[in-house]
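Pasting in a structure now, in structure tokens, and then I'll have a few things to ask.
All protein chains of the complex are present and in place, except for one that has been dropped.
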Amino acid sequence: MDQATPDLDRVVKDIAEDMRGRTDRGEVATYIPELARVDPRAFGIAVIDAEGRVFAGGDSETPFSIQSISKVFTLTLALGKIGDRLWRRVGREPSGSPFNSIVQLEYEKGRPRNPFINAGAIAVTDAILSGHQPREALGDILRFMQFVADDSSITIDEAVAASEQRTGFRNVALANYMKSFDVLENPVPYTLGVYFHHCAIAMSCRQLAMAGRFLAHLGRNPSTGFSVVQPERARRINAVMLMCGHYDGSGEFAYRVGLPGKSGVGGGILAIAPGKASIAVWSPGLDANGNSHLGRIALEQLTRRMGWSVFGA
Amino acid sequence: MDQATPDLDRVVKDIAEDMRGRTDRGEVATYIPELARVDPRAFGIAVIDAEGRVFAGGDSETPFSIQSISKVFTLTLALGKIGDRLWRRVGREPSGSPFNSIVQLEYEKGRPRNPFINAGAIAVTDAILSGHQPREALGDILRFMQFVADDSSITIDEAVAASEQRTGFRNVALANYMKSFDVLENPVPYTLGVYFHHCAIAMSCRQLAMAGRFLAHLGRNPSTGFSVVQPERARRINAVMLMCGHYDGSGEFAYRVGLPGKSGVGGGILAIAPGKASIAVWSPGLDANGNSHLGRIALEQLTRRMGWSVFGA
Amino acid sequence: MDQATPDLDRVVKDIAEDMRGRTDRGEVATYIPELARVDPRAFGIAVIDAEGRVFAGGDSETPFSIQSISKVFTLTLALGKIGDRLWRRVGREPSGSPFNSIVQLEYEKGRPRNPFINAGAIAVTDAILSGHQPREALGDILRFMQFVADDSSITIDEAVAASEQRTGFRNVALANYMKSFDVLENPVPYTLGVYFHHCAIAMSCRQLAMAGRFLAHLGRNPSTGFSVVQPERARRINAVMLMCGHYDGSGEFAYRVGLPGKSGVGGGILAIAPGKASIAVWSPGLDANGNSHLGRIALEQLTRRMGWSVFGA
Partner (left out) sequence: MDQATPDLDRVVKDIAEDMRGRTDRGEVATYIPELARVDPRAFGIAVIDAEGRVFAGGDSETPFSIQSISKVFTLTLALGKIGDRLWRRVGREPSGSPFNSIVQLEYEKGRPRNPFINAGAIAVTDAILSGHQPREALGDILRFMQFVADDSSITIDEAVAASEQRTGFRNVALANYMKSFDVLENPVPYTLGVYFHHCAIAMSCRQLAMAGRFLAHLGRNPSTGFSVVQPERARRINAVMLMCGHYDGSGEFAYRVGLPGKSGVGGGILAIAPGKASIAVWSPGLDANGNSHLGRIALEQLTRRMGWSVFGA
């Protein structure tokens, strides 16, 4: 590994350089003004290896809206709270449909296929809420994020949360639909309030890569020494990320990148190289499946050059 | 690794012993008499490590109908013949539906989601056939299987093939449906003839584990030294196996076992621990998704005890 | 026709008598307490012929919750307000799915198939609302109902409306889903408020049959002489009723009864024998499609004995 470290520095710099010049950058999400006005030329990358060294390039310190990447952490938190009972309310199979599809919910009686499509993440949020006030649940989530990232400066972008809340009719539909099947137990506005807010957490690539370290190292952050989850649970969360982390582009991501990962509509991707590194990339332009276009290409280069694919090195 | 080798021997023996006594064995497939009359108490396992050592237990030498496991090898062969053009005809995303669903085909204009659902495997078979006579194409497939397994004794069970051909109305429907979208280029009976026959290949666990070795070792069989595919292609086939190898139970398999794998309705599963081992298990009883019930449990035990999950060790 | 009038009296009495003794009465809707506590033994029928004579039997004077039957009148009112532009927002094809399905909405970009499934009726309500306050729109609807029934005593059952509003998560989902496609133009709670209230109008069979007379007589109530709609529009509303008035049991109703009709989950059915009669029946027990079980049987007897089927007499 020692001799790989200088390589990693070089590789990360090369990737940042390559991405800077690209013109085909995908389409920035425009459904809320806060996302639409992000600079489409932004690109950031941060890789933290097993020893805790940070390799970063581009806009790696710029906070962006992590959006659905927060679902990895709410899943972790919910499993911590109610354990495997969570899986009664949400499955862990790929959906074979877009992130906001409601069709599957009808065929499967309101039970979402996995915790990373919107419906599933709303169900997970409902499990975290579990009778408490939205403010408390949201505090729990934010503190958990600060804990795993070892960074108390992480905050929620209230303007983003407010915009989502104003325009998120599709998510309101999904939540009420599940409520009609008794899949949600809290008042829908409570659950959605927490959901919209945790999706509006803002983090930089460096912060996000830090937050993912426990998944790369069997549930334990090697720097802080804190154990977040048991090794088996870390492996299983990685498995769900690989299977379902990129909506209907999950197969493509596994095929090209070969790492567990989770994307957000803000253009971020968290990827995990088990035993080796936690990685965050960010570029706001999205591909047709709603995943960061350059982010995926950057990860493909990184994993190929470092030999980090879980499918053979 | 050296000190693990004795463990592996122990682990395989323990698993075979454990499985022998289990009473909940799932349901044996009964849609053709040849499968229905297989002994439900059968269980076999064979693991071949990087050094080529074989660790086996139970009925590891009994040939069984590999059925859909053959799709891993026809995919490899088709990629070898026409390269990435294959992906124009078939996708590589999980389907989110049962193995024989035709719904997705209608919504996606006859293009199957991946090469491991029936429709996708028929499309792959059609690409191998590619204007040749069925007999030739089938010869190619069988010889390829003998080559990767380094075993010229592997044969097709003609009784199984004939039964499938007599009763496979759903597959006839899938093939004609794709034909109506010009996804197949050969006469439907030709393509299906080859398809039904390669699904009827009979192999033992040991033979199957041998055949999977190139996938565990970057495309090259370490014993024969023959290179079957380039390293990148081996990784990518593993990725497709992980995402799509167990139909609508793929997420469950990734979650519990954590290895790329492919199941067949005959009760076999081929699983790949990249860099470490090629594994075959067999037990005829199936779970609700059509995957071997004990086979999956055995693999879960193996991967946990050996620390072979691709999601963290 | 003269010699038929005595027959009609006899037929209606026979039917009321027959229905009284039946034991297989279907299942009363229980999703809100107000419907659940209705006496399952209730049965009412009222037929008003072209001359305005009323033939009634059973509980023909008992008010019941007309529920979805109100959709016939909101459709009429909305067409009066915005004309055929209404059809840009809602189709007029049978849905091939249950009354509250959301699947079709996803495949057809939020545009409901017809004005009688829930989604379609919500879209029609939204067109009536059209920027006004809910209270005004609801007043318009109630006054329109009183006008066509020539009966100012008709009211809304506020307890039913309140219950629906508390538990109607599926309808909230449908409305927000359409809102996400910009099919609704008013705030969702406004539109749904009006929708839940007009479904909670309470009427007796006699009142309902009176309200339907304009549809039986080319748009004009023969007693009051008031023209409600042009003849062509009356015919077309009848056509939509025949095609879509009984959800996924519309084909069955056409096959057995042979009249345009609209059912409600409260157990009422309004049926129109063009040129001959307006008919209302009521019995709270529902069949599997959510249509009144005895109501349909009563109409089948009536239409057969009177020779009123539109498909040949």
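Side notes on the structure shown:
Which chain is which? They are A, B and C, in the order written, and residues in each are numbered from 1.
To be clear about the criterion, a residue touches a chain if its C-beta (ideal position, glycine included) is under 8 Å from a C-beta of that chain, and two chains touch if they have at least 3 such contacts.
Note that the structure is predicted; figures quoted are calculated from it, not measured.
Counting contacts over the entire complex, the absent chain touches B, C.
For the chain missing from the display, the contacting residue among C:A234, C:A271, C:L286 or C:L302 is C:A234, taking the whole complex into account.
Which of C:E93, C:E136, C:E158 or C:D182 touches the hidden chain is settled by the complete complex: it is C:E93. Mapped onto chain B, contacts with the missing chain fall at residues 101-103, 105-107, 169-170, 172-177, 179-180, 188. In the full complex, chain C makes contact with the omitted chain through residues 91-97, 104, 113-114, 215-218, 231-232, 234-236, 238-240, 242-244, 248-252, 254-255, 258, 260, 274-275, 304, 309-313.
Note that in this section only the chains that are shown with their structure count from here on.
Judged by the touch criterion defined above, the protein chains link up one after another in an open path, with no loop closing it. Simply put, chain B must spin 180° to overlay its Cα atoms on chain C, rounded in steps of 5. Ranked by how close its C-alpha mean sits to the mean of all protein C-alpha atoms, the top chain is A.
A straight line joining the Cα centres of chain A and chain B is 32 Å long.
Averaging C-alpha coordinates per chain places the centre of chain B 56 Å away from that of chain C. With touch defined as above, chain B holds no residue shared between interfaces to two or more other chains.
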